[in-house]
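For this view, one protein chain was removed and the others were kept in their places.
Up next, chain A:
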């Protein structure tokens, strides 16, 4: 498993990374945790001339609270997201999701931002990021810009990033006090999701006051299950009511048939798993 030759650049700041990318143009790939890029290079599915490694850009790591937002640096590992007390407190759904990613080795190397930019529709972290209405902070040659998660995921393995841009951090509104659950359905422990459902709810007096639901692998991008969210609002937090609302889970989705599942089965799973995810999140 030997990749094609490439030039390796290891910047220590975001500015250096951006200028390296600008210089390399379309021929460059960014290396974050390497959990997707390295297999792809080794199998020669891609042969970039330049690899820009963000491993040394320490400013991209870490979680902080800032201006009423929870901010996760793009190079924060899944393991750190999973363990971070701020994440637990303000965006529990992300912690719940991160713990389902692959295995401990991958979670210690793979990064939150890397997974989002890789934009694999079967990747788990995009759905909660979308459901929690995150903002992505991008740095490029002409400065920084902010893109909402709903506009960030464009297509299979494709995001709104320009070739010379780097994802710096992801900002989340505070979901303090919400409860959450990520329901992942896969064939073996280290496999990608056949379907995944990210659900966060705020329950007030036995009823669902607010709900966020995101779907993994139900289209070429993560899908926010708005119809489910609507149907849940004000409903009693009971398994029956939730199951009823979960029937809307296929609205706005466009799943495909692949080796893991056919379309009809995926649609069925989305409904069943949405019911389970919300029920678990609501703790009923």
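In this section, contacts are C-beta pairs under 8 Å (C-beta built on N, C-alpha and C of every residue); 3 or more make two chains touch, one makes a residue touch a chain; residues count from 1.
Assume contacts and distances are computed from a predicted model.
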Name of the absent chain as recorded in UniProt (options "Cytochrome d ubiquinol oxidase subunit I", "NADH-ubiquinone oxidoreductase chain 5", "Protocatechuate 3,4-dioxygenase subunit beta" or "Carbon-monoxide dehydrogenase large subunit"): "Carbon-monoxide dehydrogenase large subunit"
Touch with the omitted chain, as defined above, among A:77, A:96, A:111 or A:279: A:111
Contact partner of the left-out chain, one of A:193, A:250 or A:279: A:193
Touching residue (missing chain; options A:16, A:120 or A:133): A:120
Absent chain, residues of chain A that touch it: 1-2, 4-5, 21, 29-32, 36-37, 39-40, 43-46, 54, 74-75, 103, 111, 113-114, 117-123, 155-159, 161-167, 185, 187-194, 216-217, 256-265, 268-269, 272-273
